[in-house]
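Okay, here's the structure, questions in a sec.
A single protein chain has been omitted; all remaining protein chains appear in their positions.
Let's look at chain A:
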Amino acid sequence: MVKASGKRKQRIKWSKLYTFSCLNPRTTDNDAPNQQLLGQPGFSRVVFCNQPELHKIKPQKYPSNYVSTTKYNFMTFLPRALFEQFRRVANLYFLLGAALSIPKLAPFSPASMITPLVFVVGISMLKEAIEDWSRFLQDMDVNSRKVKVHSRNGSFVEKTWKELSVGDVVKVNKNENFPSDLLLLSSSYEDGVCYVETMNLDGETNLKLKRSLEATLSLDDDVEYTKFQATIHCEDPNPNLYSFVGNLEFNNGTYPLSPTQILLRDSKLRNTEYVYGVVIFSGPDAKAVRNSTRSPSKRSRVERRLDYLIYVLFLLLVMISVVNSIGSALVLKSEAAMWWYLRLQENADSPLNPSKPVTSFFLQFVRSLILYGYLIPISLYVSIEVVKVLQAMLINKDMRMYDELSGKAVEARTSNINEELGQVEMILSDKTGTLTCNQMEFRKCSIEGISYGGEINEVDLAASRRMNVDVERYRISIDGSDSTGESIEMFEYSVAEADAKQAVLGCDHAIENSDIEHRRIPASGKEPNIKGFNFRDDRLMDKMWIHGSNVHDMIMFFRVMALCHTGIPVEDGNSKRLKYEAESPEEVTFLIAAQEFGFKFCQRTQSVMFLQELEPSSGIEVKREYKLLNLLEFNSARKRMSVIVSNEAGEIFLFCKGADNIIFDRLADNGRIYQQATTAHLSNYAEDGLRTMLFAYKKIEVVEYESWNTLFTKAKATVGTEREELLEHASEMIEKYLFLLGAVAVEDKLQKGVPECIDKLAQAGLKIWLLTGDKRETAMNIGFACSLLRHDMKQFHLVLSKEAESSHQLKAVEEDILSQIRNSYQEIVKGNKKDVPSALIVDGKAMEVALRSEISNQFLQLAVMCDSVICCRVSPKQKALIARLVKEYTGKTTLAIGDGANDVGMIQEADIGVGISGMEGMQAVMASDFSLPQFYFLERLLIVHGHWCYKRISKMILYFMYKNVAFGLTLFYNEIYSNFSGDDLYDDWYMVLFNVLLTSLPVIALGVLEQDVSADVCLQFPALYQQGQRNICFSWKRIFGWILNATLSSVAIFTVTIYIFSPAALRQDGKVADLAHIGTIMYTCVIWTVNCQIALIVTHFTWITHVLIWGSILCWYIFLVLYGMLPPEHSQGGFHILIEAIGTAPMYWIVTFLVVVVTLLPYFIFSIIQRSFYPMDDQVIQEIKYGRTDVSNKPMWLREQQNSRKRTQIGFSARVDAKIRHLKERLRRTKK
């Protein structure tokens, strides 16, 4: 069985078909010096193929194939995680406090100091552990994948990936991932070719061809490996994906190896039944693994500022501690000796010894640091952790971010940086799999100068709809004019179209804005019934094209489509239609489209292609054979592909497809009939973001072909450096005097909702950069499709004119790039005055130069000025580097989003990393902080949840600081009145309960449930998002404002209570209040004040908020009653305190009321002034919403939504605006 399937060879030898060098073994000169490196340091690896046992012992002992991405292991977890925890300043302070409490220097018991610290550190470490555990599980999943490994005597057994060792021979089947870096020995194709998908490594969708050495071709069956032995000498493990130096010693010969023979881990076998390979680099040595970086712990901007806030509070703490201890020392020195009732002289070791004021100073200082520790609340960190986990839960549970197709929801994988989502200013996005779904669709074509499948595009539709009011007025003038400007024509058409649409839909002008949001839905709603074919035109479909005028050219067009490719058909089981496999997804769509038009490509042999063609005269299908004479394949330099075929009648044709400028250059004079019309169509297609390609053909006379072919065969047979040149020359000779047939446009299908999402994000003031490993053309296509690019944008291309080989040239290259940057910069500065939008397109190689430290600043300065930036052909490392540099240079919050392993670096490096979880491959998700099933959820994640979380956390921290400062300062004032002796006014239990029970829950409710405006409003008013970008909710102004407020509150609480209750009687029975009474009364005032304060700042009350706020106050009284009921040994001063003493004194309640009013007054006055005269955006919207003006005055509501958008040059709406401007300009000119 195994043998039979192994024998089923595919008969096509691709290497014979292909012309250019990509497949031929490289024996050029520049490999030679590399070979000499072998054996030198850095190139010392030796691999004994098929003898893995030799690698079990030194010196050739290499790591196993086990790959670990975890941060910790069992042994290192405790020390490393603890180290991470105590890098936080606050934790260190708490540790200090706990340490001091042990020798009784601190006023609190060691347990009350250590327990919360253990809790906080424990929770954070638990979170780390859980995250690391999930990483470990993921690793286990990958490591226990199965692969077939040669055991002995030609039998292959399944082993897990982690059991693989260097030297093992493995067999990888179609659509399987490579378990490690392999040397390709042979494949199911006779000539040892195989196709590899490297999307995970570089994001490219095109398949890569790999080819084995001629010498190992014979190893194409399981049994061949019984005796196989060879030795590889190669470079040491390194992260460079595109280079490999080594040689293979096999059968007494030495063969140089190149990257063409290397199959990398994280890539996938495609379109090839199976391959045999030998493991070269295993596990941590694999190039892809070497490229990965360990995930860093991220901290949000708010949290980093919180650190500074902690410093400020610490300063305050030190200040009052110093005041306290100086006071204490002075008092001791001057007066204390006179206080006979204290008998201070008798305690030599006490901190309060009057004869040693200096010692006393230090001891009191330490004591105060701990006593006023309420200023730096450890519970703040506990609450933040709890709140963030709950926030993450709310994000995870948001039904609006649940993808029904994949059954996945948005997942906040780390909850540490929720609030950072509300401050993003820069998005770095991957292309493939993130913006696009890696599916091509045949959308439009232009044959004989007529565009088909060309429904009116959405921009025109939206523009015309928006202009409709104006249009009516201008209508007559247009009709009256005899201008037949193309754009006016189009405009009229679109207006008519829009009118028709409006009549049908009954659209109201007033709700045009909301229309824009949904505009794409009908377009994307009609899913094509054939995958890869989203084309509708009655003139072509269902064989209607045979009634056209010039059927001959039409047929030729379809033949180019069906013959000029490298695809092969695959059976699709039940369907009558065939499926195809090809090097690039575009070719597949062409083949599918050709099939739909009646030109089904059904079979390929080494030299013959079979088509099932529709005969236009008879209308029936006939099977025709085409002999494939030559194939001049596509490569990035040629940008074209040609096949030379002869039909059954012996006529020879050259069919060519290629990029527009390339084909236009090669047309015959009589082949340009359709050029003008096609050009116009091409630019339209390109504006829509479609990928275009021109089709052309020519008929070749047999004689001409014969003479050319001898030349060509000679060139092909040449060995050496001039081969390339000769081939290029030969192909130039034949690929000219072509006849243009038309163009096709393929859509690289965007993921659902991507343009709308980008539009919204742009309006919210975010900048979006596109970073892709793909070609410039495709990157730009997507740029257009996402409206990141427009035709009226000024494009600046940063390219490397030549590659640097020596250090001398390097200098020149650098100069070149620098001058390009400078020129572009000057132009932009000029253009900005005239409001010209600009875009920067950078190539990976140019990027490498531009990111060097000397010029990276200039580069970034330029890039930041541009409205959109597209980086193409960038490596994973470069992506990470860009993310880091952008983050550092601009100081803005950056978010990186991607789906593949090539985005991992960038995801880890950016402030927030987002992974797309919809597709296969989990590396990006594993490295990410948030995972989304679809790109468009980003809009809601940022604009709604990010905005909320940011406001919640900021408000919560400010309030938390307020309540603790207000509370802590009352302790300090008491010291002033008690001789700085370091006594605490409140019962120990009150102190503990303050942050544990009595004020903690409302804060958590605030941090989890607070909303300034509802989710809908957030989405309608993207401008609200800028509050986070400008960080107005956690600015120093606010922080100090709240500290001031806290100080005022504490002063009010202390003075009012003290002056009222001392020294006069508390109650009617003449009894006075003692220390415990005053402490309890003051504490009551604090509880009331802080809880009422939170009620003032909450804008979104839910029943939970109410219960928690008022419940906390109630809790205090319940606690007092219960505490008072304990036996006096336990309750001490609190015994019967509420029932007997203060609760029955009316004064107590009257004073509580007075204090609450007084303490809240400053904030109240401030917020009234602020609200009445300097309202914030969210407040005005709250009022509009509350007054229901949004319903009664809809036009205003919609107008404001429109106005609130940040002026931007990217996004769909911006494109529509530009179009309208353009059309108005036209109209004005026509009128004149």
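To be clear about the criterion, a contact is a pair of C-beta atoms (placed from the backbone, for glycine too) under 8 Å apart; a residue touches a chain by one contact, two chains touch by 3 or more; residues count from 1.
One rule holds in what follows: contacts and distances are computed from a predicted model.
Novice: Which of "thioredoxin-disulfide reductase (NADPH)", "Tectonin beta-propeller repeat-containing protein 1", "Transporter" or "ALA-interacting subunit 2 isoform X3" is the UniProt protein name of the chain not shown?
Specialist: "ALA-interacting subunit 2 isoform X3"
Novice: Using the document's definition of touch, tell me which of A:Gly453, A:Gly783, A:Gly1079 or A:Gly1211 contacts the absent chain.
Specialist: A:Gly1079
Novice: Kindly state which of the options A:Val47, A:Ile1184, A:Ala1214 or A:Leu1227 is in contact with the chain not pictured.
Specialist: A:Ile1184
Novice: Could you pull out which residues of chain A are in touch with the chain that's been left out?
Specialist: 335, 338-344, 346-347, 350, 352, 974, 977-979, 981-983, 985, 1023, 1056, 1058-1079, 1127-1129, 1132, 1135-1136, 1140-1141, 1145-1147, 1150-1151, 1154, 1157-1158, 1161, 1165, 1168, 1172-1173, 1175-1177, 1180-1181, 1183-1184, 1186-1187, 1189, 1196, 1199-1200, 1203-1204, 1206-1207
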